[in-house]
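A single protein chain has been omitted from the complex, and every remaining protein chain is retained in its original position.
Moving on to chain A:
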Amino acid sequence: DTSLAKQKTDIKTEPSTDGFGNNNANDGRVLSASPGSGSSTGSNKQTAAVTPEDQQTLLAVLQFLKKNKLIESVEILRREAGLPENSLDPKATESAGAGSGGAAAVAEDQPDVRVVLSAYSQQGDPTLYEVYYSDLKKFIETVLDCHRAELSQVFYPLFVHMYLELVYNNHESEAKAFFEKFSGDQECYYEEDLRVLSGLTKKEHMRGNETLLDFRTSKFVLRISRDSYQLLKRHLQERQNNQIWNIIQEHLYIDIFDGMPRSKSQIDAMSGSLAGEAKREANKTKVYYGLLKEPEIELPLDDEDEEAENEEGKPKKKKPKKDSMGSKSKKQDPNAPSQNRIPLPELKDSDKLDKIMYMKEATKRIRLGSDNLPSVCFYTFLNAYQGLTAVDFTDDSSLIAGGFADSTVRVWSVTPKKLRKVKSAADLNLIDKESDDVLERIMDEKTASESKIMYGHSGPVYGISFSPDRNYLLSSSEDGTVRLWSLLTFTCLVAYKGHNYPVWDTQFSPYGYYFVSGGHDRVARLWATDHYQPLRIFSGHLADITCTRFHPNSNYVATGSSDRTIRVWDVLSGNCVRIFTGHKGPIHSLAFSPNGKFLASGATDGRVLLWDIGHGLMMGELKGHTDTIYSLRFSRDGEILASGSMDNTVRLWDVMKAFDDLETDDFTAATGHIHLQDNSQELLLGTYTTKSTPVIHLHFTRRNLLLAAGAFNP
């Protein structure tokens, strides 16, 4: 029985994986899985001898099969069900064609396979629900201590499903009573979800609620040791408690492992997400987290001397560079992806110049550590009237961009060099194109100013990102578009339309060309600047994607979501390769360590979690902030993590110590059951308070000076 259910879910996730192998061709169909854009199925006015409900189910299944190109099965099923030939075909094909162009209109009663799957089939006696639940509660309270914590995990998903079942079957008053009685027992980190549930009292409410639909279709994942599971199973079978057993069978996924049952703190560390923990196998895929080989760059001679002298001061980038210069055939990092796993843009001359600048700067970098903290420079936005929504710095820290609630994007130069536009086409014709300083000549001196405003969006700008070459700027907005701006002309070049809902975040790849965006429609999209349609769609989150980050090697993308999980996606295949659970609130910031091994995440709960990407393990928990963490950044050497929060503080953490202190053995690596130490206070190196300025962005300059930014909030 379990295996069947499992298979079903496997099928369920298939469309997303399927969709990415052959990107554009299949986009339209994948789109239908995203909310509000499902392809319509046309007429439902069949006169078959089946009840309307069954017919809906049939239609949904047919459509699903068709979508996955199982043409034969469609034919067979249709023949068996006695449905007319054209019931599905004409409009379905139509919509498949239209689907690639954008969203199709949503029909209210359109059968979606998910709706069918999520239906509550059984209908027990509504008055007995309370009895069942309290019976189980009594049982779990009396089992051995070592099992109790594990089995207690069952409470929350059971509670939710029983409640929804009651609501689904229109037992409103019983549902209310059930909620009143048992909602207080649930873990405090589910409070947000319980609040949503408490408002939901009618079956009609469930229809429009995407989050709930996801909750019902995707199974809640629990990790329970074999012993505990046997205990539970035996109890339920003894008591003939079929109601609960059915829910466990149908709506829960119990990941059974052999070994010691986990402790309460271990469970608490990993739980909290909307749909339970990640399955173990979800984090088993190999991730190439190593860095790419740096391209070979001929340094001018004098610089080379300088390099040689400062070997100590150049920890990270030095090595790959030396490799490339010393022995070209030398093997690269075994954990790194092959150089051309993802096609990357060719380096231009200007990029090479910038690399040289970077290396020069890197030699002057201050090595940070617990005894050598960075200086902090705070850029305060004044007169922003609570309207500053996003900030970004260029890698060389020469420009600052701000996204505002009034739909504007502004760029400031923080160096004496002013911002200039390129001359008009007519003026450009007059320029001597052969001259050496042609790049200087194309700029219009008359337009020089410290800041520029760019208009184009029609809603608050929530995400902003500079391209690595500083020629472009990306901004994502409430209006559902991502815009690409030129920093030479200060005009909008492209508006990427695809998300029909607010786009919460966007970021350029560290190598440029690609960028990722994520928003309210719960999918993240990978774009290339020269394509107006996305190259990949990463779908799987159960709620809004709140932040997106590229891995330093550009082969992976991490997304944080309101469903309180972090997912890491493979850019090549579009697959989800890691799911991290443990946050108790929507995640608002992510940061990869410069060596690509670690990921840090911050959420509204004020906690920073550290993750080992290679092993898929939680590495640490940093407690200290009292409000949402909007910004995280590793120092250039990865020694120190800076976190900026709504509570008007910047905190510095000794992450090296956090990684070193953690004892991992084979067992923990295999199961992911980490026992975290509560050593946040030791790891906290410094707290810097502003007067009344929430910290919404952090950036380490190439020399490891920490820059912070936020709007003064009087």
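A few notes on this one:
Methods note: contacts are C-beta pairs under 8 Å (C-beta built on N, C-alpha and C of every residue); 3 or more make two chains touch, one makes a residue touch a chain; residues count from 1.
Keep this in mind: contacts and distances are computed from a predicted model.
The chain absent from the displayed complex carries the UniProt protein name "Transcription initiation factor TFIID subunit 6", chosen from "GPI-anchor transamidase", "Transcription initiation factor TFIID subunit 6", "ALA-interacting subunit" or "Transmembrane channel-like protein". Which of A:173, A:230, A:265 or A:375 touches the hidden chain is settled by the complete complex: it is A:375.
Summary of contacts with the chain left out: across A:219, A:410, A:522 or A:536, the touching residue is A:410.
For the options A:141, A:191, A:296 or A:440, the residue in contact with the chain missing from this view is A:191.
In the full complex, the hidden chain is touched by chain A at residues 176, 179-180, 183-185, 188, 191, 194-196, 198-202, 204-205, 209, 371, 373-389, 400, 402, 404-405, 410, 412, 414, 451, 459-460, 462, 478, 501-502, 504, 520, 544, 546, 562, 586, 588, 604, 628, 630, 646, 650, 685-691, 694, 696, 708, 711.
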